[in-house]
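Note that one protein chain is taken out, while the other chains of the complex remain in position.
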Amino acid sequence: MTGENKKGSEQSRREFLRTTTALAGAAMVGLPAHEAAAGKKHPKRGGTIRFGMRDDSVGLDTHRNFIYYVSQPMAGLTGGLLDFNEKMEPVAAVAKEWDASADLKTWTFKLKSGVEYHNGETIDAESVKWNIERILDPKIGHSFNRSALTDVERVTVDDKLTVRFHLREPNAAFDTNVIYYPVNLIAPGSADKADTHPVSCGPFKFKSWKRFDTCELVRFENFYETDSEGNSLPYLDGMIGKPKKEDRVRLTALRTNEVDLIDNMAYADAPNFEKEHGKSFNTWKVSQLGTAFIAFNLKNGPFSAKDNPDAHMLRMAAAHAIDHEGIHEVVFNKQGHIAKGFYGEASPWHGKDITPWPAFDPDKAKALRKKAKGGDAKLLIIANDSFPYMQQSGELAHAMLKDAGFDVTFEIHPTPVVQDKYNKGTFDIDSSANSYRIDPDGWFSRSILSTAPETIRRHGYKNEQVDKLILAAKVEKDKAKRRQMYADVDTLVNKDLPLIYTYFIPGLQAGTKRIQGYKPAFTGPFNYAGGGLRTAWIE
Amino acid sequence: MTELPASKLAVFADLPALPGRRKRLVAGVSRAWYELRKSRTAFIGFWMLVVLFSACIATPWIATHDPIKQSYRERLAPPSEKHFLGTDRMGRDIYSRLLWGGRRLVTIALLAVTFGLSLGIPYGVLSGYFGGKVDTVAMRVVDGLLAFPGLLLYLLIVTLAREWKLEGIYNDLILVFALGFAFTPEVARLSRGTTLAEKQKEYVEASRAIGDGSFSIALKQILPNIISPLIVNATVRLGYVILIIAALSFLGLGTPPPTPDWGSDLSAARDYMETAPLIAAFPGIAICYTVLAFNLFGDGLRDILDPRLAER
Partner (left out) sequence: MLAYFIRRVFYLVPVLLVLTMVVFTFVEMLPGNIIDTLVGTEGVNDPEVRKILEKEYGLDQPVYVRYVKWLGRAVQFDFGKSLVTRRPVAVELLQGIPATMYLAIVGISLSMLIAVPLGTIAAVKRNTPIDYAAQVTSLIGISIPEFWFAILCVLFFALYLGWLPSSGFVSPFVDFWGSLKFLILPAAAIGFRQAAYTTRLTRSSMLDEMNKEYVDTARSLGLAERKVIFKYTLRNAMIPTITISGLQLANLLGGTVVLETIFAWPGIGRAIYEAIIQRDYPLIQAGVLVLGVIVVSMNLLVDMTYRLLNPRVKFA
């Protein structure tokens, strides 16, 4: 990223900050923008928000565990070198400015001075280095956290406030990998208590955690971010995360005022709720929690070119059998949008001219299946049990493939079994999804590129042209050009069909009218620069 | 009167195997029928079960749709002439799903309980009959399994069976083995206890004196006499197994769709409990009905078969 670019993003962040705090609250209640800008509602300090969430962290060490930035209260605790803004673009956080060398192999981050961890330790370059090394330790760092740093060869410290990342391969978008999600910073002095009392540098600090019950966070008084008037953020005194797994109970808890805010409303309830309770509650649409897809096993079996010369034809037959509108209707209750590529319209990475997957055409599907070798093979569809939409998409895909004459069975399994099936290749079709990636490289280099370990392990897709594009995009500095390259990759994916994109997973959050100035980013997180719970207050 | 198979009633009537069997059998059947009518709960349960089993047997003829055929354009339809109970979230006919699901569920429950009995009874009877060290070791194993509190044994076994499932073995069969196996220790302990009591009785001593072999005594003489408490236990167990399957569905360990399954259907209908409550109501009521029928009947049977209570 060039200095100019970076300045631009910094500026847009400032601008954004100036207006959001006033805007966000007003926009929710439908006031015209200028009225909000005129400052009709002024943020108030204080108040604690009770947030009913579907999930909970499994453990407290934010390096060792995957702290999902949606639906896990602990995400309010985490902070890092960079933040993202409402559009999911990287902006300054602990680092004030950053720059890449001409060969894109060395990235230098200059830290703000006087920024602290929750325990008062100063965040300096040495501590950043220590954090990166801790995450990279395979015995400690969670595989997802580590995967953001796979390119890092070593980290050096220039001076107290300057830290340098030396990469193995050039990377034009490395900065997106040191955003607090997932590369968060913890205080080195707190490492031995990381499993019981985590100390990070996000907007809220840890107070207590009771598994399956409560996660209590309180305001971090020395958080680095301020609003346009220089008031320190967040406005809230704290947040209490209440994991309530059962959708119906979570919604009831909101309606009976036991919590102020909930996430992941059941798709069946969403349209009705907005209609019937829109007057007493605010709702916020999340347009792309992630991207759902149906992946084929190209490593072995009837969909693999290794075992079946007609593998591609068979995948085409399956693709023609999939009715995306049906999934739209049944799984998501007509919420959100059908996916033709990895990025939806709200994303800055949305590709406009992607050629979509084969259209729904049951007759063609049947004909192709009959013609292709292996069309009568017994097929197994699997889905992970953690997410209802994966199961329901799988269930629907099962029905649709059955309609086209495929001999399919469907199974739902917990994560360890699904992982085991990936490792052994004992599945044919996988109803899965991937959470939103801030930079496209995070999806394409990890899950489409033929040399990536996950590609090899899960579906085994290989296309030289695709590989070339992904590798070229990784070192392309021009954002528009990169976007086009990834769109081209998606076009090829839609043609080769290692997987069929199905859906941008939507979400709906709802809260009481007392909550002002709150809005999740379009991918769902509540902790981001210039918005979310950082700028929320309670009337 | 004809609905109850005579072979079962012979068992209910607590008859030792003696000459003049047929005559005793007829007498037994009429005695059982008399007792059944006397116990109001058993009588209600009995007729509820008659309706249930008739529906299960008649399913292929009275179901109107393919239970797994989805047509999502017609999803969440209210009850109508075409779909008696409406359609579910995938547009499948709820009425047909209930019938096929019930047939499947009742079969699984029956097979699982039978499997548990057929493992547990020989285990318990032989252990009790031989006594001594064999009994001690055998019962420690049973006690170890019974020390699993509540659902945990079921959770472990079903998780294991479901995830470890061998290719080619039908999923439902796995459920039968898992649920049956989890029932085994209870059966073993119950049959061992009654065997110990029976062992002391005169007729066993008599058989021994005649020179019958141990196995022959254990199987021929003791077995028929300990079976009535087991029948009661098994009947109530049938209902329990159905509830366990429902609970496992809620926990995500149930039968994967689209197989018609009351538990999974009820669990999946949770999302629609406010917007389309009927979808959840039908499988829920079906489960209640069936379990209640087994419980009423089993409860009544206990009255009939427990002579102490029957005297009143």
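Each chain gets a letter, A and B, in the order it is written, and its residues are counted from 1.
Throughout what follows, a contact is a pair of C-beta atoms (placed from the backbone, for glycine too) under 8 Å apart; a residue touches a chain by one contact, two chains touch by 3 or more.
All of these numbers come straight from a predicted model, not from anything done at the bench.
Shown chains touched by the hidden one, complex as a whole: A, B.
Contact with the chain not shown here comes from a single listed residue; of B:76, B:190 or B:296, that residue is B:296. When the whole complex is considered, the residue among A:105, A:299, A:446 or A:459 that touches the unshown chain is A:446. Among A:272, A:415 or A:451, only A:415 touches the chain that is left out of the view.
For the chain left out of this panel, the touching residue among B:26, B:51, B:134 or B:156 is B:156. Mapped onto chain B, contacts with the missing chain fall at residues 40-41, 44, 140-141, 143-145, 147-152, 155-157, 159-160, 163-164, 239, 243, 246-247, 250-251, 263, 266-267, 270, 273-274, 280, 284, 287-289, 291-292, 295-296, 299, 309, 312. Contact between chain A and the absent chain runs through residues 58-61, 64, 66, 138-139, 142-144, 146-147, 195-196, 210-213, 242-246, 248-249, 252-253, 255-256, 258, 384, 386-387, 414-420, 422-423, 432-435, 446, 453-454, 457.
Everything that follows uses one rule, which is that only the chains that are shown with their structure count from here on.
Contacts from chain B toward chain A in the complex involve residues 68, 70, 72, 75, 89-91, 163, 252, 256-258, 270-276. Across the complex, chain B is touched by residues 246-248, 266-269, 272, 326, 329-330, 385, 388, 391, 395-396, 398-399, 410-414, 417 of chain A.
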